[in-house]
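All protein chains but one are shown in place.
Here the chain labels run A, B, C, D and E in written order, and each chain numbers its own residues starting at 1.
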């Protein structure tokens, strides 16, 4: 029985396959009996799961965040959301010890990730830093990209709101940077090097803010300092390491990084005071919001012309227009 | 003596040339003598001017908004701003009646206008509506563009804040639309027709909000109703006239027009609930703010690394980075 | 067994009567069994109802929003709120097909509506337009009232917050208009025609914003455009149809309609810039808030001197003063 | 030469008459010479006045706030506002000592005051308290009205924003109370006694907040405690003095007084939690804003369809509609 | 079996002891059977409790807020929070009537209270008023302290947010006052008498705002008038009773009381306009927030470096640093 993607499951489906444990919590039901409340994930998303007392007796676990588990379950609906009623669960490790056949176990399937080829995106950004941004900013960006290559390839763009998955930061950075290239053609008087260095590095601090990309959580420095200043300091340190020769240019790049949230209420200690900083701020915000809209539209399988209310976006979204979207590419363009 | 552009005047210059009267007000000085306070303009901007009692005796006028006048004056500085101390002033009409030689009078020079070829911009938008936006939206945009051709060619984009000059609306619309074309390549899942119709038409209501393009002022409907709803109604009426066949598509375009200010605080009665509306909102806001920044940087001739505080932008701007901008195009791109 | 009003039901009551289905949703309980979650209504309000798996087997439905149904049920309390535990349910249509006696079925009883005589209210407004508002505003109001007579007689005043029932718009409009008549006696310098036309027409757009009055929902144009501009455009179109002769007067009426929410944050694209617009804004807001207060006080059957917190009003309300209200009219006044 | 009202003066007028000194300040001009900057008032308003060094030599004063002065002056325009260029000035007292004929001196003309008969308004409120509000609230209101009769007859309604003149509080209170009587006919379920006691007493604290009615200024308690709580305490003390028998009723009246600013941002320590309190809050706010609008429209003598920006109202106002106002009462109503 | 403190209970514990009923509500479960939902408290806190239908049959009650009850129960976990599954419950009164041995019943244990010796704190404040604050403020403070001695000894500092227990007001007042003594050493130019009178009296109105200290609830005057003005009026009345000789000094103390919430949004009708008022405002706010932080940290027994989100504080808190706190006093200081 091949893996069924979580995003494809519907009420009544029976599943017998592997999942990633994204959250795990022990609880007690009204009658005082313990049960297990899990969030199980694969590359397509996540779903709540319950392991009731009776099942728990046979499958005691323990099960912890990050475990890969084999599961038999039924898809049910509870309060209007789907969840898995688990009949059997065990860790891959334990199953292996029990000598079970793990032929269909494919760790690649279990972790939600960007649909893009992460290595290719990273190479594209690297290429841009090498040939599309002039010294001294180009070499600075290149140095940073290579120093944090491993983290860049896996880090999510956010804990929850947008691109919250493996490679999400890379995908977001790549979109914002490509958009900036397009915008620079419209506004050629802007400093191209600054804008591109700004977009590539604007969210670098996410690497220190978020840990454990497959099931992301915020680090202590992420909580107490925030990615805006963490990223700024990483770039500043890299520039010092390179004896960056143009302090006036550097401070403008630093300004872009610190002001990229656009207003102080949103956590930037300074507001954009250059056109380059304003552009990076807008393109970052736009990509995040478009992605949040897409995610919310996809997650809303209900009827009606409008989605449920989205708290982060502070609005509901119109769904009716999806069918009206361009069914075929326009041959004239 | 050839025309000296207002933007090139400096303290101590003597001028003998023609201007457009952009504002005119009679006042009395502390000793009870009347004088005239004017704003004189040419294509490069505007400057305050004073006609003192003594001069006024010889040049009684009257002078009204919109008059073309011949002027002899001295450029002085008052409270840190340049102004013209007028020694002689008369209307072109009166000068003509007096049989003066008006050889150097060139009305083209007197009115501030977009530096772009307005006819060319309009044709470009028309072309896009005709071949780049599919029916039924394409023909609707085309109809509106042609119906309001005359107004579109002259209307400013705003009373004061950005592009406040002849053809400013066209320039702003053209920038936002070209930017949208670039953005659609990054976000191809958006409905291209809606986005492009939205950018071309988003500020259409300015045509009814602002009157007298050479010296723009707000109309009564502009004041009491606002350009957001005025433009929406113009498009809705045009669609009715064309028996627009797809109400679902039309309401999405209408939504873009009504929501393009992004939030209710900024005068949109609804917030963007589609990705297309969000994109138009961002690109409009970005172009206006970048233009305001450019205008403010240009108008600040003082020393120091930062401009004076700009109220509309609620910040001062960094000037020091201008020299760091790209001196030559990058041959690699 | 005569119809028991929902507002009179209490825990433990048994009911055997007819209801309107205001909402219907299929769900699954914790053990994976389907059940039906309904909102059943009559003229006095609405109550949640559950049709559990076992009952559903006998009464499979389907049941959809708008259906009239016969029901046997028990009134129970769940999380402090009353709900109906359904033992039998079938549509009136099916019952008729089964040859059941529908003697006690009275559709009039099932739908929540204004307690006032709708026809009489409408006639009163019509009369005012005809004899109390001078031309050209009077005939304009009259035309609009008659064109939308059918919708005006049924439309609610809001989806949820105030007067959310059949004829709610009419009731609200009638209160605001009568209050305006009283206010004009205090402030006679205000333009009486404008104020009265403004109050009668201020919420006209609700007719296009809300559909299905017995179980109201927001339409797509209601969501994407909003009733403020929809109503404005309806009046503007009507005025064009009448060749309204006084554009200055018309734009003031339009201004009242667009600004009646008082501030931009509340969805008016412009703020009131005339005294007439300010008065309409205040009387509209006051009637809505007084009604919300009355509704909240009535719905709070609990003990204690204060109601629960009301989100829309952002406060709790004092209940203790109700007994202190004037029990009999004061003979001296 | 009869008294010319300040509101009727225009540029170029010569005046020779009496004024009230509303403000007086000694200043030095740029060349180091002293001059006097005054605000001179009469019953129609106030105007700035300058007594230059040269004049001051002959008319040394001193001139203090509250003085009645005889003045010869020229009306001039300075920075777009009218002011008096004083040629002669002396106090009425000094003129009397000099044996001048003061035949045209009429103190009644000098002080800005409500156009209504203050005694009549007070009697009307008194009458209402006596016969229109039932015990125990009626006698409480009556007691307060009589205890503060002298102050009520002269106190302004505000320092600057609305009704800032002799009897302004009375006029404002009378309007709000009459409006409340009209509103109670529309909303008869509200507690009439509470509403009327609330409107009559809502601004009572102004009596302690403002001193010196002819040229009002804020007292120290007015500054440090504010009229909202001062008025509340005055009523509470009066009720204690009367052994007010119904504490539940009293606390509701107290609540109306404390919450009448409507929100905490506007200085009410609590928000309205009864319908009676909400109504008083709305009618108070409405009367103040309508009056501010009227005052601003009257004070704007300039051309154009819109007034200058009014800071307190945070908007400009439409003037064009004034001509459209009802020229004759409608005989049908 | 000795009393187990609620704060020490964990899942699975069996309890057989006495509690205070802090809240009591009758409910019905899904199957229509009644049960009882209680909040049971002791001096260490409170816990939810359920008395299911079967148990209720044997122990019918009634049970009301404020009752002392004997209970047998099991500690269970429900939705991640502990609750008591009650097997037997009866009031102490009924148990006494039944002749039960109440040897272990100790009312002192049942009510949550400040850990400090209340009598000692009160004496310390009294001492300060007597010898540390000069006349006339000292005697005023002394009079108020003694007049409200009983209430001061029991009143909580708030309904819910900080120090919500017996003697909480006293503890909070004592902390703020001691802090003020320390601050005055740093800022000796502030008026010491005013500051100390201000801190001791700043929350006096809580005595009238909150009733029933063991299970606090807000009174009607507390709701409709608020503690800020109630406390101010109590002090004002006391000063009148003493013929307070210095009105200028008194109005400054009154200002401190009215402005101690710091801004109008937070319910002060005036903002602090003296340094003394500012200091009291800061020290009050600081003590409340530090206490809320401590309470939230203590209540969060979960894993992880950060607490759950605290709504009142609008943030989560860092827990990881607790271990790093100073284990032993520093001998050098």
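Everything below uses one rule, namely that contacts are C-beta pairs under 8 Å (C-beta built on N, C-alpha and C of every residue); 3 or more make two chains touch, one makes a residue touch a chain.
These numbers were taken from a predicted model, which means no experiment stands behind them.
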| item | value |
| --- | --- |
| Contact set of the excluded chain (shown chains only) | A, B, D, E |
| Selected residue (touches chain absent from view) among E:82, E:109, E:293 or E:312 | E:293 |
| Touching residue (missing chain; options D:166, D:194, D:224 or D:249) | D:224 |
| Sole residue of A:212, A:248 or A:299 that reaches the chain not shown, by the stated touch rule | A:248 |
| Contacting the left-out chain in the complete assembly, out of A:46, A:73, A:228 or A:313 | A:228 |
| Touching residues on subunit D - with respect to the absent chain | 25-30, 32, 220, 223-224 |
| Footprint left on subunit E by the chain that the document does not show | 131-132, 134, 175, 178-179, 182-183, 185-187, 189-194, 246, 248-249, 252, 255, 271-276, 278-279, 282, 285-286, 289-290, 293-294, 306, 314-318, 320-321, 324-326, 329-330, 332-333 |
| Touching residues (missing chain, whole complex) on subunit A | 220-221, 223-226, 228-229, 232-233, 236, 248, 251-252, 254-255, 258, 264-270, 273 |
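Everything that follows uses one rule, which is that only the chains that are shown with their structure count from here on.
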| item | value |
| --- | --- |
| Matching chain pair for C-E (criterion: over half of the contact pairs shared, by residue number), options C-D, B-D or D-E | B-D |
| Residues within subunit D bordering two or more other chains | 248, 252, 255, 273, 306, 316, 318, 320 |
| Set of all touching chain pairs, with the criterion as stated earlier | A-B, A-C, A-E, B-C, B-D, C-D, C-E, D-E |
